[in-house]
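First up is the structure itself, then whatever we jot down about it.
Here the complex is missing one protein chain, while the rest keep their positions.
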């Protein structure tokens, strides 16, 4: 039997989609469908993990082993999947609240461990599912559900943050530019280690419908602009950009050891030191 | 009655100290005693908050309102103290595990909120209290209690991390250099906003007694070396330093709005919008 | 004869504006002295999905959502579909529906009930007469106002209040649509008296949901620090306080997670400022460690759990009562208290009691509300609020330079005066470690026993000071019902009906759940031969809890429970009473 060529369609599901018409997350979903098709990943070998939020409903809409987990814990759960089953391809998705608020501690340590997974943060600068509170990326002064006179806390810069902690793959994309996003997902999934893709994905319901225009006008395609993603200083400058919104691959370090690799080395090392044939023999080590 | 001049001695307590002889934390404690004396902070107006760890026992040894809280939560607890009682001076202390492992998420958001407190992290690259496991700042390859053949996860760089997230006061010190540390604590406590002081504070019990020598040999006094702590690029380079261990004030931003200031502004703003004389009148707003 | 109790449901898609319509009806009726209990329901869609609103209107304060719907208005049958199991139509109920909808009503309505169906050209009127299709909900409002005899002035006022100032043209168009609907109804609508709600002519009522009432109670109790993290159905507490506390010099911080929220509150309270946080099951789970700290260090703290369906993410928009074990289950023996409000007004009171209890006894106090209480709106009398305001301040020590301050000095009540920063000579060390009287850490088993005794002593005081329970029905009934929280409404109405049927029954609804309010419970249990615990917990948590911790329970101690989501109806409770009631009222 000839191998079936998988297309984007093969990754759709019939789970009811709950997103608002016009939500940026549709673009992300499309890009994922296309990317995994391009990579020809058999659906059964694909794990799609998320936290909680509008964006985190995504796994239900991808024909894969999907896991819409709990708020803020997508990364450690995905780390467990990836570390225990290196044969799988692991995609992680979620919102800016999930990733950078309640999930901030795990984010830091995922960057540090460099597990082999691609993390797509659908950054809409708002808590969508809980109906409109400010998030760690909401600009100061924007009205929110809980602060109608203007959000007061300054936003985090996830790109600078990740770069400072030596992320090994860093990109930003716009859900209105599905092609570029798809390409970045493909690259991220080919990267051996932790790939972060921060996606500007507008929430039309709680932040109005002007953001698409904003990103179209202020977007800066660094891929096309010849940015060298091995240049750390240039990468740093991009993360500090104030006027334009950079989209594309910002930084990649192909040489860092991934968690998967590190665990493999540990297993080899310990197998040399612990010369048992089976678990029964371990009992020996306890004899006085 | 003449105001009594407070000296370092006035800040000592009779709570039994549990630290090992030679522990770096003694130097930190001395520096704190001296710094608060220099600032002449009345003990009753000083709050000293910590998490859990050897280092986090510190509040017991300072004559102040002390709170040795739970693991990893020193910063939000101190934020609650500082935000609700802007009249107090708040010092936070703890270990590298407390701050950068279990407390990583709070650390990120404390940086973001910029509460008015000074955070002294006693970074010994190990979990002291639980007897010797690797911490987020343990170098790869160092033997630990749980990984005798060498720690495998790469360390975090707290200085780069804090700078990327726009900390408003960033310093590093060495507990073997009490004078410099004391000066930095004084500056940090005078800073309006969040001051981070990462202190290399050797754990002689679980990391041997060579670290004092190491820091003496590799220490780089940037204060003396004429570093301009308003120069962000220079600050960034210092955080990337590999050969030497920088000690001194790395970065300060005196203009950022502190959380205390922000809350004050909010209170003013809302008092204009909500023109009640007392809480009873709020009931009006519910009438249909 | 006109009626004085009417339950109305409107259903449509998110864009149809049924929520606004129901809200206007609630506000207008309340301003007119009619008591409403209003509940919203949504499909899974974040926006644009199905939504429905149910308003029970009554001359007496409504105790429950009402068993049966008297009047149903449907913009789209397809959207209505997901609500069918929430809408029990009364025989003879009026059903108004969009004329242009292609579906056949019969496919969506029960076949075994006689109904009064009426198609209405909502869309057409809005489009052709008003020229603004979006106003069809105001057309519907006009139709309903005419048919049910709502106060039209008040309704128009509600429209003006919403749009008048900011968007005068919108207001005019909405009023126009309202009048068009009214005109249509005057011509085509059923003109039956039995559909007309008699005016009440009572005083102006206020409208509040349970979360708001709770937040307002906290403000009145003196809470000046709130940190929270958004979560359905507790978020309204955050929203409300964020806009009200700053005016009173208070602080509200949207934390990065629930652990930060509660620990910020621990810090603020330790510093002497009354503090509260709120969340729902998943978020509360993350707060348990900090509650233990507050218990050990004896720090006052109020924690609100607006319960939703669990386990885990469960069903965020529906109520359940299965977080009781969670509220009991900290690690170690943590002295704490659990309170539960039974309706919206009670949320206000319970907030004050909980804060008072936490401050007096220096302990964490949990309030277990639920989605049905927290998110429903009720019309209430304003005077009942201000009468009840209660503020308790914690004991501060008298400090003297001669004596070292002993933070945890032993005392009979278990309470020791607590110094707060700023008090000279009060410096001490607080920790989650076991400690001696001064607060210094100790690992002595003896001290652990003594301090455990001290902490546990406080529970006695709580059970005495805060033993408040509602008792309904016949004191001398031999059959009794015990329930808590949002089940109160249906139980109370069922009891009234049972009494009408000549059945003897009583109900006990405690406000304090833990420690067991044994005094009032024993009083209630006197003479009861059979007692049944009703609850929305599949595992019958309250039943087992009482069995484990309460005394004086009768031999026949029964449980009737189910998983949450769907509330008990009055009829359902009534049936239980009919089955179990052992004695009848003497006529």
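Note that the chains are named A, B and C in the order they appear, and that numbering of residues resets to 1 at the start of each chain.
To be clear about the criterion, a contact is a pair of C-beta atoms (placed from the backbone, for glycine too) under 8 Å apart; a residue touches a chain by one contact, two chains touch by 3 or more.
Note that the structure is predicted; figures quoted are calculated from it, not measured.
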{"item": "Identified contact with the non-displayed chain, of A:29, A:54 or A:78", "value": "A:78"}
{"item": "Sole contact to the chain not displayed, among C:403, C:475, C:547 or C:578", "value": "C:547"}
{"item": "Contact with the hidden chain (one of C:286, C:304, C:350 or C:494)", "value": "C:286"}
{"item": "Residue among C:186, C:391, C:413 or C:449 touching the omitted chain", "value": "C:449"}
{"item": "Residues belonging to subunit C that touch the chain removed from view", "value": "44, 85, 259, 281-282, 284-286, 288-289, 292-293, 295-297, 307, 309-315, 317-318, 320, 322-323, 325-334, 431-434, 441, 443-446, 448-449, 452-453, 456, 537-539, 541, 544-549, 562-566"}
{"item": "Contacts of subunit A with the absent chain, listed as residue ranges", "value": "13, 15-16, 42-47, 49, 52, 59-60, 63-70, 73, 76-85, 87-88, 105-106, 108-109, 113, 263, 266-267, 269-271, 273-274, 276, 279-280, 282-283, 286-288"}
{"item": "Chain not shown, touching residues in subunit B", "value": "16, 18-21, 23, 52, 54, 70-72, 101-102, 104, 127-131, 133-134, 136, 145-148, 153, 205"}
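Rule of thumb we're sticking to: only the chains that are shown with their structure count from here on.
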{"item": "Chain centre separation (subunit A, subunit B; CA means) in Å", "value": "31"}
{"item": "Multi-chain contact sites of subunit C, meaning residues that touch two or more partners", "value": "243, 256-257"}
{"item": "Touching two or more other chains - residues of subunit B", "value": "105-106, 108-109, 113, 266, 269-270, 273"}
